[in-house]
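What follows is subunit A.
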Amino acid sequence: MDEDKKPEAQTPPAAAQPKAEPVKAASAEAASSGADKPSGTAPAAAAKPPAASPGAAVKPAAPARPPRPKVPPKKAPAVMEVEPWQGSLVDALTERFGDAIKEFSTYRGQDFLVAELPSVASIIEYLKLEQDFDYLVDITAVDNPEKEKRFEVIWIIYSFARNTRIRIKASAGADEKPNTAATLHRTADWLEREVFDMFGIEFEGHPNMTRILLPDEWQGHPLRKEYSIIQQDQDWVRENLQIESAQ
Partner candidate 1 sequence: MATSTTFLDTNELVLNMGPQHPSTHGVLRVILKLDGEKVMGADCVIGYLHRGVEKIAENRTYQQFAPYVDRMDYVAAVSNGLGYCLAVETLGGIEVPERAQCVRVILTELNRIASHLLWLGTHALDIGAMTPVFYCFREREEVLKIFEKYCGARLTTHAFRIGGLQYETYDTFEKDCHAFCDWFEKKVDEYEELLTTNRIWVGRTKGVGILDAEACKTYGVTGPVLRAAGVEWDLRKAQPYCGYEKYDFDIPTCANGDTYDRYIVRMQEFRQSVRIIRQAVDSLPEGPIKGRVSKVFKPPIGEAYESIEAPKGELGYYVVSDGSTQPYRLRVRPPSFVNLQALDEMCRGCLVADVVAIIGTIDIVLGEVDR
Partner candidate 2 sequence: MEEILDNPYLQPIIATLLIVAVFPLVAGYMVLAERKVLADLQVRLGPMRVGPYGFLQPLADAFKLMLKEDIIPAASDKWIFWGAPVLSTFTALTAFAVIPFSDKFYVADVNIGILFILAMSSLGILGLILGGWSSNSKYSLLGALRSAAQMVSYEVPLGFTTVTALMVAETLSMQGIVQSQLDKGVWIAFSNYGLMLVPAVVFIIAAVAETNRAPFDLPEAESEIVAGFHTEYSGFRWALFFLAEYASIFVICGIAVTVFFGGWLRPFANVGFLETPLNVAFPILLFVVIGAGCALGAVRVTLAYEKAIMGVLALAMFLVAGLFAIPMINELIIGFFWFLFKVLIFIYVFIWVRGTFPRFRYDQLMQVGWKYLIPISMGGLIVNGIVLLFTS
(Lines give C-alpha, C1' and ligand atoms only; values in the text may rest on other atoms or scores of the structure.)
Protein backbone atom coordinates (compact mmCIF):
# COMPACT_ATOMS: atom_id res chain seq x y z
CA MET A 1 0.00 0.00 0.00
CA ASP A 2 2.98 2.31 -0.44
CA GLU A 3 1.43 3.91 -3.43
CA ASP A 4 -1.14 5.49 -1.20
CA LYS A 5 1.38 8.07 -0.16
CA LYS A 6 1.17 10.00 -3.39
CA PRO A 7 -2.41 9.84 -4.46
CA GLU A 8 -2.42 13.37 -5.89
CA ALA A 9 -0.38 12.18 -8.83
CA GLN A 10 -3.17 9.93 -9.94
CA THR A 11 -6.02 12.38 -9.86
CA PRO A 12 -8.52 10.77 -12.18
CA PRO A 13 -9.83 12.93 -14.98
CA ALA A 14 -13.42 13.86 -15.23
CA ALA A 15 -13.94 10.99 -17.62
CA ALA A 16 -13.13 8.57 -14.89
CA GLN A 17 -16.05 9.68 -12.84
CA PRO A 18 -18.92 7.29 -12.66
CA LYS A 19 -21.31 7.71 -15.50
CA ALA A 20 -24.43 7.06 -13.54
CA GLU A 21 -24.73 9.20 -10.51
CA PRO A 22 -27.92 10.22 -8.85
CA VAL A 23 -29.14 13.59 -9.96
CA LYS A 24 -28.80 15.12 -6.56
CA ALA A 25 -25.30 13.88 -6.02
CA ALA A 26 -24.27 15.03 -9.43
CA SER A 27 -25.39 18.57 -8.82
CA ALA A 28 -23.73 18.61 -5.48
CA GLU A 29 -20.61 17.43 -7.15
CA ALA A 30 -20.82 20.13 -9.74
CA ALA A 31 -21.17 22.73 -7.06
CA SER A 32 -18.33 21.53 -4.97
CA SER A 33 -15.90 20.31 -7.54
CA GLY A 34 -15.11 23.79 -8.69
CA ALA A 35 -14.05 24.71 -5.22
CA ASP A 36 -12.03 21.60 -4.79
CA LYS A 37 -10.23 21.46 -8.08
CA PRO A 38 -7.52 23.99 -7.29
CA SER A 39 -6.41 22.00 -4.32
CA GLY A 40 -6.35 18.95 -6.48
CA THR A 41 -7.34 16.71 -3.64
CA ALA A 42 -10.99 16.16 -4.21
CA PRO A 43 -10.89 12.83 -6.02
CA ALA A 44 -7.95 11.76 -3.99
CA ALA A 45 -9.92 12.25 -0.86
CA ALA A 46 -11.98 9.29 -1.76
CA ALA A 47 -8.92 7.15 -1.81
CA LYS A 48 -7.62 8.64 1.38
CA PRO A 49 -9.07 6.92 4.43
CA PRO A 50 -7.23 3.61 4.16
CA ALA A 51 -4.02 5.49 3.55
CA ALA A 52 -4.53 7.44 6.74
CA SER A 53 -4.54 4.21 8.65
CA PRO A 54 -2.63 1.57 6.66
CA GLY A 55 -3.89 -1.13 8.94
CA ALA A 56 -7.36 -0.48 7.70
CA ALA A 57 -6.31 -1.47 4.21
CA VAL A 58 -7.25 -4.95 5.22
CA LYS A 59 -10.61 -5.03 3.67
CA PRO A 60 -13.47 -3.82 5.80
CA ALA A 61 -16.25 -6.09 4.83
CA ALA A 62 -19.16 -3.83 5.53
CA PRO A 63 -20.35 -1.60 2.74
CA ALA A 64 -20.93 1.09 5.34
CA ARG A 65 -17.66 2.88 5.97
CA PRO A 66 -16.82 4.77 9.16
CA PRO A 67 -17.77 8.43 8.71
CA ARG A 68 -14.98 10.53 7.36
CA PRO A 69 -13.88 13.15 9.84
CA LYS A 70 -13.16 16.28 7.82
CA VAL A 71 -13.74 16.19 4.10
CA PRO A 72 -17.40 15.63 3.37
CA PRO A 73 -17.87 12.64 1.05
CA LYS A 74 -18.24 13.63 -2.56
CA LYS A 75 -17.02 10.68 -4.54
CA ALA A 76 -17.41 7.00 -3.82
CA PRO A 77 -20.09 7.34 -1.22
CA ALA A 78 -20.81 4.61 1.24
CA VAL A 79 -23.64 3.13 -0.74
CA MET A 80 -24.03 2.07 -4.31
CA GLU A 81 -25.09 5.05 -6.39
CA VAL A 82 -27.95 3.56 -8.28
CA GLU A 83 -30.43 5.09 -10.62
CA PRO A 84 -34.00 3.95 -10.81
CA TRP A 85 -34.75 1.46 -13.57
CA GLN A 86 -37.86 2.13 -15.55
CA GLY A 87 -39.54 0.56 -18.49
CA SER A 88 -42.32 -1.71 -19.56
CA LEU A 89 -40.66 -4.75 -18.03
CA VAL A 90 -40.51 -3.02 -14.67
CA ASP A 91 -44.16 -2.11 -14.94
CA ALA A 92 -45.10 -5.66 -15.81
CA LEU A 93 -43.10 -7.06 -12.94
CA THR A 94 -44.50 -4.54 -10.48
CA GLU A 95 -47.99 -5.32 -11.57
CA ARG A 96 -47.42 -9.03 -11.27
CA PHE A 97 -45.38 -9.27 -8.11
CA GLY A 98 -46.11 -6.02 -6.29
CA ASP A 99 -44.30 -5.79 -2.99
CA ALA A 100 -42.28 -8.95 -3.53
CA ILE A 101 -39.87 -6.87 -5.57
CA LYS A 102 -38.37 -4.24 -3.38
CA GLU A 103 -36.25 -2.30 -5.78
CA PHE A 104 -35.66 -1.72 -9.47
CA SER A 105 -32.32 -0.09 -10.12
CA THR A 106 -29.62 0.51 -12.65
CA TYR A 107 -25.95 0.74 -11.91
CA ARG A 108 -23.38 1.39 -14.64
CA GLY A 109 -26.12 0.78 -17.13
CA GLN A 110 -26.82 -2.68 -15.78
CA ASP A 111 -30.35 -3.30 -14.57
CA PHE A 112 -31.15 -5.28 -11.50
CA LEU A 113 -33.99 -5.87 -9.15
CA VAL A 114 -34.05 -6.81 -5.52
CA ALA A 115 -36.72 -9.29 -4.59
CA GLU A 116 -37.91 -11.23 -1.61
CA LEU A 117 -36.21 -14.60 -1.53
CA PRO A 118 -39.27 -16.86 -1.68
CA SER A 119 -40.64 -15.13 -4.76
CA VAL A 120 -37.46 -15.32 -6.83
CA ALA A 121 -38.30 -18.68 -8.33
CA SER A 122 -41.66 -17.45 -9.52
CA ILE A 123 -40.08 -14.28 -10.90
CA ILE A 124 -37.64 -16.36 -12.90
CA GLU A 125 -40.45 -18.56 -14.09
CA TYR A 126 -42.54 -15.56 -15.09
CA LEU A 127 -39.60 -13.97 -16.87
CA LYS A 128 -38.87 -17.15 -18.77
CA LEU A 129 -42.38 -18.08 -19.73
CA GLU A 130 -43.88 -14.69 -20.39
CA GLN A 131 -41.03 -12.28 -20.97
CA ASP A 132 -38.65 -14.42 -23.02
CA PHE A 133 -35.81 -14.45 -20.52
CA ASP A 134 -34.83 -17.92 -21.58
CA TYR A 135 -31.17 -18.05 -20.68
CA LEU A 136 -30.03 -18.27 -17.08
CA VAL A 137 -26.51 -16.93 -17.28
CA ASP A 138 -25.31 -17.40 -13.79
CA ILE A 139 -26.21 -17.97 -10.18
CA THR A 140 -23.89 -16.74 -7.53
CA ALA A 141 -23.87 -15.26 -4.08
CA VAL A 142 -22.12 -12.65 -1.98
CA ASP A 143 -21.45 -13.09 1.69
CA ASN A 144 -21.97 -10.12 4.03
CA PRO A 145 -21.51 -11.56 7.52
CA GLU A 146 -22.38 -8.25 9.18
CA LYS A 147 -25.83 -8.10 7.73
CA GLU A 148 -28.81 -9.62 9.36
CA LYS A 149 -29.37 -11.80 6.31
CA ARG A 150 -25.82 -12.56 5.44
CA PHE A 151 -26.09 -13.87 1.90
CA GLU A 152 -27.10 -12.07 -1.19
CA VAL A 153 -27.98 -14.54 -3.91
CA ILE A 154 -27.73 -13.26 -7.46
CA TRP A 155 -29.33 -14.65 -10.58
CA ILE A 156 -28.25 -13.24 -13.91
CA ILE A 157 -30.69 -13.88 -16.69
CA TYR A 158 -30.68 -12.94 -20.31
CA SER A 159 -33.21 -12.77 -23.07
CA PHE A 160 -32.11 -13.68 -26.58
CA ALA A 161 -35.19 -12.01 -28.02
CA ARG A 162 -34.73 -8.72 -26.18
CA ASN A 163 -30.93 -8.83 -26.01
CA THR A 164 -31.24 -7.74 -22.38
CA ARG A 165 -29.45 -8.98 -19.35
CA ILE A 166 -30.81 -8.37 -15.86
CA ARG A 167 -29.85 -9.39 -12.40
CA ILE A 168 -32.14 -10.60 -9.67
CA LYS A 169 -30.85 -10.18 -6.18
CA ALA A 170 -32.32 -11.51 -2.97
CA SER A 171 -31.05 -11.63 0.58
CA ALA A 172 -30.92 -14.95 2.32
CA GLY A 173 -30.22 -15.71 5.93
CA ALA A 174 -27.83 -18.45 6.90
CA ASP A 175 -30.61 -20.98 7.27
CA GLU A 176 -32.88 -19.80 4.52
CA LYS A 177 -33.24 -21.95 1.44
CA PRO A 178 -33.95 -20.37 -1.93
CA ASN A 179 -36.06 -22.38 -4.32
CA THR A 180 -34.20 -24.10 -7.08
CA ALA A 181 -34.37 -22.92 -10.64
CA ALA A 182 -33.14 -26.25 -11.93
CA THR A 183 -36.57 -27.42 -12.98
CA LEU A 184 -36.89 -24.45 -15.29
CA HIS A 185 -33.33 -23.94 -16.40
CA ARG A 186 -31.24 -27.10 -16.50
CA THR A 187 -28.12 -25.01 -16.20
CA ALA A 188 -29.08 -24.10 -12.64
CA ASP A 189 -28.23 -27.62 -11.56
CA TRP A 190 -24.48 -27.20 -11.44
CA LEU A 191 -24.57 -23.48 -10.75
CA GLU A 192 -26.63 -24.02 -7.61
CA ARG A 193 -24.41 -26.86 -6.56
CA GLU A 194 -21.44 -24.55 -6.86
CA VAL A 195 -23.16 -21.91 -4.74
CA PHE A 196 -23.88 -24.60 -2.17
CA ASP A 197 -20.31 -25.79 -2.32
CA MET A 198 -18.82 -22.34 -1.88
CA PHE A 199 -21.35 -20.70 0.45
CA GLY A 200 -23.38 -23.44 2.01
CA ILE A 201 -26.64 -22.08 0.68
CA GLU A 202 -28.95 -24.99 0.06
CA PHE A 203 -31.49 -24.76 -2.69
CA GLU A 204 -34.90 -26.16 -1.98
CA GLY A 205 -36.02 -28.82 -4.40
CA HIS A 206 -32.66 -29.29 -6.09
CA PRO A 207 -32.29 -32.86 -7.34
CA ASN A 208 -28.73 -33.37 -6.14
CA MET A 209 -27.60 -30.83 -3.58
CA THR A 210 -24.02 -32.01 -3.15
CA ARG A 211 -20.63 -30.44 -3.47
CA ILE A 212 -19.36 -30.11 -6.98
CA LEU A 213 -15.86 -28.67 -7.06
CA LEU A 214 -14.61 -29.61 -3.62
CA PRO A 215 -14.41 -33.15 -2.29
CA ASP A 216 -17.46 -34.40 -0.44
CA GLU A 217 -15.64 -34.59 2.86
CA TRP A 218 -14.49 -30.98 2.72
CA GLN A 219 -15.10 -28.93 5.84
CA GLY A 220 -16.62 -25.49 5.56
CA HIS A 221 -17.60 -23.33 2.64
CA PRO A 222 -14.63 -21.42 1.24
CA LEU A 223 -16.25 -18.28 -0.07
CA ARG A 224 -17.80 -17.41 3.26
CA LYS A 225 -15.93 -14.46 4.64
CA GLU A 226 -14.97 -16.14 7.91
CA TYR A 227 -13.34 -19.01 6.03
CA SER A 228 -9.62 -18.47 6.37
CA ILE A 229 -7.17 -20.11 4.04
CA ILE A 230 -4.47 -20.01 6.70
CA GLN A 231 -6.76 -21.61 9.23
CA GLN A 232 -7.49 -24.37 6.78
CA ASP A 233 -3.82 -24.94 6.23
CA GLN A 234 -3.05 -24.98 9.95
CA ASP A 235 -5.82 -27.44 10.64
CA TRP A 236 -4.61 -29.73 7.92
CA VAL A 237 -1.01 -29.64 9.10
CA ARG A 238 -2.05 -30.25 12.69
CA GLU A 239 -4.27 -33.12 11.78
CA ASN A 240 -2.10 -34.86 9.26
CA LEU A 241 1.43 -34.05 10.30
CA GLN A 242 0.90 -33.61 14.05
CA ILE A 243 3.00 -30.47 14.12
CA GLU A 244 2.26 -26.77 14.31
CA SER A 245 2.05 -25.00 11.00
CA ALA A 246 4.60 -22.32 10.30
CA GLN A 247 2.01 -20.21 8.54
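The criterion applied here is as follows: contacts are C-beta pairs under 8 Å (C-beta built on N, C-alpha and C of every residue); 3 or more make two chains touch, one makes a residue touch a chain; residues count from 1.
Regarding selection, all candidates are chains of the complex that A comes from, given by their letters.
Remember, it's a predicted structure, so these values are computed and weren't measured experimentally.
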Contact partner of subunit A within the complex, picked from 1 or 2: candidate 1
Note: in the complex, subunit A contacts candidate 1 through residues 1, 3-4, 7, 10, 12-13, 15-19, 46-47, 50-51, 57, 59-63, 65, 75-81, 107-108, 110, 134-138, 140, 142-143, 154, 156, 160, 163, 165, 167, 185-187, 189-191, 194, 198, 211-215, 222-223, 227, 229
